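Accompanying notes for the structure given below.
The excerpt is restricted to a subset of chains, each kept in its original location.
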Amino acid sequence: MFIRHLVDFNDLSLAEWDILFDTARDIMDNPSKYMKSCEGRIMATLFFEPSTRTMFSFQSAMLRLGGQIIGFSEPKNSSVSKGEVLKDTIKVISGYADIITIRHPLEGAAFAAAQECKDTALINAGDGGHLHPTQTLTDLTTIRMEKGRTDDLTIGMCGDLINGRTVHSLIKAMSHFKNIKFYFISPANLKVPQRLLSMLARKGYEYTETESLEEAIPHLDILYMTRIQRERFTSEEEYNRSKGIYVLNREKLASAKPDMLVMHPLPRVDEISHDVDDDERAVYFKQARYGMYIRMALIYHMLNSPTENVPLPKLTDTDAYCDNPRCITNHEHYLKPMFARVKSHPDIRYCVYCEKQYKN
Amino acid sequence: MFIRHLVDFNDLSLAEWDILFDTARDIMDNPSKYMKSCEGRIMATLFFEPSTRTMFSFQSAMLRLGGQIIGFSEPKNSSVSKGEVLKDTIKVISGYADIITIRHPLEGAAFAAAQECKDTALINAGDGGHLHPTQTLTDLTTIRMEKGRTDDLTIGMCGDLINGRTVHSLIKAMSHFKNIKFYFISPANLKVPQRLLSMLARKGYEYTETESLEEAIPHLDILYMTRIQRERFTSEEEYNRSKGIYVLNREKLASAKPDMLVMHPLPRVDEISHDVDDDERAVYFKQARYGMYIRMALIYHMLNSPTENVPLPKLTDTDAYCDNPRCITNHEHYLKPMFARVKSHPDIRYCVYCEKQYKN
């Protein structure tokens, strides 16, 4: 049994991740074997906010499986402009398409959409700052293809670590593997949130926080770079002081291990200088290509394996509502709020849509 | 012989409607039989105004027949932005595509476009407030699939009945079937146009006009809901007084027959409350899906059956021009106006493009 919908990376078991990886590798080795495996099936790419790279990756994946595509690439091309609610869009599109990939600016949108997909598969292609599971699949695939393993690694993450959805998801994912060491490289005001650090501590993972990329780089098997948006800095001086520090160039790369991987979710702006591109350690363009293959594997299984819904967590009976203004429940008024409790901390409630946490 | 172009629902004979319906049902039962029936053919979806729902329905239909798609979803993506006339766009696209679906804000645009399609099939996907034949096909298909018949029915239409292109077309279509009773439910200022009422009277159909949905609902086999745009109301008070009246909710539904169908062309805004969605009488989402199947049947026959042009009506020799500002002839200056006479009222002339009528 495979999952019917992929909303959160954690919806996947490690066993399912292994299946996906093996399938992705088989597709790379024998593309023709899969060329018609989704023939006659349609994918709808519903992008309520633009993200060309992600959209193209999904579309290429579906087309290379013999499937077809419908969709829009920004809200104003959707019926939303006519004031249609998400539920209706999903209900109608699920009558046309066999699988939906949804990208939405609001947190919990993909979860809400999945509730309306009885027999249609759905993949979360990013819901606001919340989740982006296929990016995490892409990152893990790159690591496993290039390193041959996902255990026994020292991984450095550099840039904006407080807002980075991609980084948070990768930290959680890596915390399922054995003997992982973390280096978190960021300005003081952009450090990894405390709850993630506690999670690592609780699970017994070793991590180091530093403001210096130079200092960390020699220790790393993997350097995961992300962008720091100018507006994140507390002041212009702060920005000018910091910006150079978090840019990877040939000079800094010189002190890295000869087999270290340089990864980046892309698009980059100037956090990696172009003279690094030709270094064989720079795998960020390969990474994008691996993303297509792992999405092929995902789509292949969702459309060709028997699937079942991911069970809802045990809901706490409460009349509360979620006060996160970016939560889908505050924008789609027919949605009824749902809360559950964190297994490890039963005193903490969280919104099942956007996962914002509340003390009891 | 099948029609080469579908501009107006009335271009179809009842025999052709039967063929389409039977084909649609066969496609639902044996999709694989049709999976490659349009292989190697291309549909161009030329949407000079956005309408995602309609576009996706046509695209899904073509793709499920094994065909392919090119097109644009709004004028600014077309060459129109370079000041190109409709004729040139159609001439060029008909050199690339085997079938064109056109959506245009001006009345008569699809008719004008069809005149430039010698061997290419063309389907009107909506020309301004004028015609939208595949919506009517969708509505009839839903009725026949869900009721098993299109005769002996009492149908209520609720909302804005004066401006509703969809409603007018459905009234005309139902007036081809036996023993149909109509309930027209609307505010006084949004009633069905007199010429349609006279047509029904002349053909001997029974109809009732009312302002109360509650009053009408117990009599109905079908309730066809449409939206009332706020700006249609004569005043803010009028709006606030009326708006609740024309909203369908569980409470009003309670007094309806157990097998009444609730239909809606979609998108809805608040004219049907969400608590109605789970009632099995609510078929508006199914309706969208039937729309895809009947469009598959239509495309299938236009591309696989021998086809011929719908003959022009006998033109009256006149140098008049059409004074309807929304008529395509007032925007595409190379078009020569054409007029014909209403069969039942030879004293009435009408524009062959937008069908505006003139006394003698």
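Every chain is named by a letter (A and B) in the order it is written, and numbering of its residues begins at 1.
Convention: a contact is a pair of C-beta atoms (placed from the backbone, for glycine too) under 8 Å apart; a residue touches a chain by one contact, two chains touch by 3 or more.
All figures in this text were calculated on a predicted structure; none of them were measured in a lab.
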Could you tell me how many identical protein chains the full complex contains, when just 2 are shown? 3
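In this text, only the chains that are shown with their structure count from here on.
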Centre-to-centre distance between chain B and chain A (centres being mean Cα positions), rounded to whole Å: 42
Which residues of chain A touch chain B once you look at their complex with the stated criterion? 39-40, 42, 44, 68, 70, 72, 76-79, 81-84, 87-88, 91-93, 95-97, 334
Which residues, counting only chain B, touch chain A once they are in their complex? 31-32, 35, 50, 52-53, 56-57, 59-60, 63-64, 73-74, 266-269, 274, 277, 285-286, 288-289, 292
